[in-house]
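A single protein chain has been removed from this complex, and every other one stays in its place.
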Amino acid sequence: MFGDLPILSIITFLPVAGIVILLFIDSKKNSLINTVATATGFVTFILSVPLFFAYQENTGGYQFVEKYKWLESFGISFHVGMDGISLLLVLLTTMLSLIAIISSYTAITSRYKEYMITLLLLQVGMTGVFLAMDLFLFYIFWEIILIPMYLLIGVWGGKERVYASIKFFLYTLTGSTMMLIAIIYMAYMVKAQTGTISFDFIDIFKLKIDPSIQVILFLAFALGFAIKVPLFPFHTWLPDAHTEAPTAGSVILAGVLLKMGTYGFLRFNIPLFPDATVQLAPYMMWLSIIGIIYGALMAMIQPDVKKLVAYSSVSHLGFVMLGIFALNEEGLTGGILQMINHGISTGMLFLLVGMIYERTHTRMIEDYGGIAKAVPVFATFMMIASLSSIGLPGMNGFIGEILIMTGAFLSRPVYGILAASGVILAAVYMLWMYQRVMFGPMKHAKNSNLKDLNFREVAILIPLVALIMWIGVYPQALTVKYQKSVKDLMQLKSSRISSTADSIKN
Amino acid sequence: MNFSEYAWLIVFSPFIGFLINGLVGRKFSEKTIGLIGSLASTLSFVISVLIFFQYSALSQKAPIQIDLFKWIVAGGINVSIGYQIDSLSLVMVLVVTGVGSLIHFYSIGYMHGEKGFARYFAYLNLFMFSMLNLVLGNNILLMFLGWEGVGLCSYLLIGYYYETDYAPTAGKKAFIVNRIGDFGFLIGIFLIIQNFGTLNFTELSTVVAKGTSVGNDTIFWITLMLFVGATGKSAQIPLYVWLPDAMAGPTPVSALIHAATMVTSGVYMIARLSFLYVLAPETMAIVAFVGGATALFAATIGTQQNDIKKVLAYSTVSQLGFMFMAVGVGAFTAGIFHLVTHAFFKALLFLGSGSIIYALHHEQDMRNMGGLRKKLPVTFFTFLMGTLAIAGTPFFSGFFSKDEILWKVFNYSSLLFWMGALAAMLTSFYMFRLVFMTFFGEMRYHEHGGHHVHESPAVMTVPLIILAVLSVFGGFMGIPHVLDVFHVGNYFEHFLSSSVKDSLPIVFGTKEEWGTMSLSVIIAIIGFTIAYVIYLKKKYVPGDDSTIKGYKKVIYNKYYVDEMYERTVISGTIRISKTVYEYFDKLVIDGIVNGVGKSIRRIGEGIRGTQTGLVRDYMLTMIIGVSIMLVYVLVNKFMMIRL
Amino acid sequence: MELTINHYLVLSAILFSIGTAGVLIRRTGIVILMSIELMLNAVNITLVAFSRYQQQVTGEILVFFVMAVAAAEAAVGLAILVVVYHHKKSVDVDEINSLRR
Partner (left out) sequence: MQQVMIPAISDSSAQQIIKILGDTNIFYTLPQIIISIGALVTMMIAAISREERGQVINYITSVFFLFAGLVSSVWLASLPKGDAFSGMVSSDLFSGILNIIYSGSALLIILVAHSYFRNRGRYIQELFPLIQFAVVGMMFMTMANNLIIVFLGLEILSVSLYVLAGIDNMDTRSNEAAVKYFLMGAFSSAFLLYGIALVYGGTGSTGLREIAAYINNKSIWQNIYIPAGIILMLIGFGFKVSMVPFHMWTPDVYQGAPLMITAFMSTAPKAAALSAFAKILISMNLEPGSSIMLTNLIGVLAVVTMTVGNLMALNQNDIKRIMAFSSIAHVGYLLIAVCIMNREALAALIFYFCVYTIMNIGFFSLLSLLARDEDRNLTLEGIQGLGKSRPLLGLFLLIFLFSLSGIPPTAGFAAKFFIFNTAIENKFYLLAILGILNSAISAYYYLRIILYAFIREPESGSIDQWSQIKLNAACFVVIFVTAAAVLEIGIVPGYIIDLGKKAIQFL
């Protein structure tokens, strides 16, 4: 379909072209900036859509692979490729980035040009993370993201933005430091085993690593990923960052950035350290389960809508992690699907919260109450997003959650049972919040004049609703794309289990 | 023409109605909206009737499968969006679409002039869609989709009057309590996947019929967990608390969702999985006794309620208890039979009460009613038919079904039988109490502002009449064989036998059957008599809430169960969460994170003190450094010598 | 008693230490400068001693350079101290501590 076109590089770096154009635009011409930024996002998105159809799910594996020489003496190359998992995540990224750009037209009032540049830079980093097949390249993209996100929170954020942005930056940076050490260590391991140093995923994948060293490397990677996910107890940066970030920042943060952590576990921890994965999976699952229940309980009592959604993310990402580390087909399929689902539903929730915030400038639940009467369209969308988030059957969240819980249950019943209790709590905090915001008598007279959503806002919500329903009814469309990848992971695990069993026997 | 090919239309016709009304309904007139909604439902009914006739003509009543497309495929889960038509689902579909369509039409009149008319009909159609998925789905997951979907619609419709405080709260409560039940249901699903590897009903029953290696313990847990789901949806102890509150919704909703259809899905589910339940006699016993206890418990509360809908709500809980009692003892047919007759008369009673409420401008307190018999003749007459049916008056529909349950239960356990009998007596009592307080005596309602109490329009009374007819004669499709003087046979049991068979051995003979039957009649008369004496003869009207004292107060306040839940589970969870948030999340976890940062900064601040600005201090530091390093070298040197 | 290389080395070490002590103890910039000169000259003794001991001139050549460097340093140092004196009317190093923490 694409021939020799380096489509992945184009998708990754197209926003850079947008940035360059933006740099030369007068910062006072807001509409021109809008046009350029939106066009960049749109073209990138449009270019990424055909990938969905061009990706051969029957062949599986990495496709559209590009490999260019980069730092030869270190065995580092610009190596990108796409498998079923990254396919979906890249699509999610390009879509949410476009939505984030459009959603910011009126929300951002100062330093508009710089804002758009930041958003586009963020997109480059995120796409790169999902496509990188060289660990060094991956790390570069991984770290690049910190810069725009830091600025996004810090410059365009809320009252506590200084605290939140620094916390976000330092926490995630510290987390990923050990990963860098581990990456370099493995590169030299390749040198020790094959004679040439290489940071390439394929080469590192072929390594034979001693199980005890695997555990250490696993933990080094896991620290960075777990903070990003965030896995309990590394979650405290998230509520702060979410609360303070501007709407688009929250959307991207929840929609894509958190997925980088889970993606990292999928892409690196499980394939590279299968022995350690099998060994440590129970601990990861327990942390996930604590996260599910804990996040839900914390979400329940938040007086701030954004914080509530942030804690709900902790809970939902707990589900994703649970599914992944259930290490069976149901769990992995569900976990991956839930990554997409969470991106859509929580992204939508943050968009909605941002839209109402733009009108009222408050995020406190107590400042609302009964506004469904004033903003029925908003209330409807909010209802759909909430229901999707609590995993109502027929919507996307259900498919992911049921698969994850089944997977967890099959792994060990108690996991499934505890995770299922999170489903109850999700209903409690979401519906309670919804009721307090939307229902009841109009609590504050000034809210009765709220303007309902305008055309632009509805236009960016409709595709999300469509996806919510589509995935809910026909998840096959997505799951077939990555079932081969899941099968590969499963094969890896079963071979490891048998080999450990052999070694025990011997 | 094979109508079953169009079975998917049964499900999707209401969905199309939902889409039309939901997306563009606001622009239509009330009449259009109502017609779209009602016709969408009626279309389903017509198709299901056609299929019913075709299906009942079949000699070999094998389930008909309609698979639309694969839904979820991963590992052990392989389910489709697919529907299954057999006698059980057909009975349910007929009840749901039939009663549902009547209620749709009724709603056109009842909801006249309400804001959000389109929203109402959209929700109602969405409910039909979900409910039909629940009953027609050929696998447990699709059933669960319907199961949660009806919960959602219930939530939305209870909270229909969202500008009030109580309605959304009640809706939320319903949803959450249901979710607690669904928790059990989910675990049941997981266990089935784990042990049977399929969720398809037909495949499951085949596996079970072939003899399965799955242990009895596992099957016990599967069935018990699914039953937990049923207690939520069907308002059984301990999860019944949401149903009385659910009366906050519009009355037709109460009739449709909280009386006729949704709340009975637990019974349906057990009947659907009867092949599993019969393998777990312990679960069956639990089901039976929970049902019996609920029947009795709810009936006692029903006797002291003054809100007309609350009485009916507790009555529903109680009647559902009867159904569970039936399926619990293994009399699945009797349970489903009662489900059907109950759908008729309870829908009738709710719609009747709706008619009263409509006439009295949303007055629901019976203390403010009375003497309505003359003002609302049609409503009165139909309501009376419904009351006679539920009270178990001979040859009314409720008589046949309730009597069959009591007779079957008697074969299982006499204790359970007496519980049922007592509940039946209370049923007769509180229903006649309701009738006497509402329709007889003096008129206590104060007409004001030119509003006169008058009979409801035809669009409301016609459904009442139809349901009254069904309530009176509907029982004849399941005549107990002692009464079967013309030997027509128990048509209902016969029809259902292709998908559900009773597992209860009948140990007693005809004599005992006559005995139980006459006992139930006597019981009904006792209940009636007490009500007659107190409320018609003595014209007793309960006083204000504050004057209610003693045991009556306890019962009137529903044994304070809600308060107990509120004080322990709900506020407990919130308090624990708040404490954890303040002292663990903020102080410990975030405290550690920030503490690391802060302490690093504090160290930095501390060692800043070394930078005194005095050259001599700097030089001294240098000298100390030099000395240490030289000593280090010397130590190394000596170690070298040793070596 | 014959003088060995060690005597010279010890002497120079002692001188070096005295110089160091002077730097640490004295407060006047000029005296500190003189103490540093003493340290440099102590090293010169070492160099000359080693040079003689090894029958080479390398060390002695270095000593000449050191002397030149010391002179240059002294010149620059005194100039700097003069400028400071202009401003502060004092060359007490303990008073030069406006830059700290």
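First chain written, first letter: the chains are A, B and C, and each begins at residue 1.
Just so it is clear, contacts are C-beta pairs under 8 Å (C-beta built on N, C-alpha and C of every residue); 3 or more make two chains touch, one makes a residue touch a chain.
Here the structure is a predicted model, which means the values were calculated and not measured.
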Report summary line: Omitted chain touches shown chains A, B, C
Report task. Decide which residue listed in A:A17, A:L32, A:A107 or A:L146 touches the omitted chain of the complex. Result -> A:L146
Query raised in the report: Looking at the whole complex, which of A:K67, A:R111 or A:R359 touches the chain that is not displayed?
Result: A:R111
Query raised in the report: Which positions on subunit A touch the chain that was left off?
Result: 27, 70-74, 110-111, 113-114, 136, 139-140, 143-144, 146-147, 150-151, 154-155, 161-162, 165-166, 169-170, 173-174, 177-178, 180-181, 184-185, 187-188
Query raised in the report: Where does subunit C touch the missing chain, residue by residue?
Result: 9, 16, 19, 23, 29, 32-33, 36, 39-40, 42-43, 46-47, 49-50, 53-54, 56, 58-59, 61-62, 65-66, 69, 72-73, 76-77, 79-81, 83-84, 87-88, 93, 96, 98-100
Report summary line: It is residues of subunit B that touch the chain not shown, namely 597, 600-601, 603-605, 607-608, 610-611, 613, 615, 617-619, 621-622, 624-626, 629-630, 632-634, 636-637, 640
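The rule we apply is simple: only the chains that are shown with their structure count from here on.
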Report summary line: subunit B to subunit C, mean C-alpha position gap in Å, rounds to 97
Query raised in the report: When the C-alpha atoms of subunit A and subunit C are each averaged to a single point, how far apart are the two points in Å?
Result: 65
Report summary line: The subunit A residues in contact with subunit B across the complex are 167, 170-171, 233, 235-237, 294, 297-298, 300-301, 328-330, 333-334, 370, 372-373, 387, 392-394, 398-399, 402-403, 405-407, 409-410, 413, 416-417, 420-421, 423-424, 427-428, 431-432, 435, 438-442, 473-476, 479, 483, 486
**Report entry** Interfacial residue positions of subunit C with respect to subunit B in the complex
**Finding:** 20, 23-24, 27, 93-94, 96-101
Query raised in the report: Hey, which residues of subunit B end up touching subunit C in the complex?
Result: 608-609, 611-616, 619-620, 623
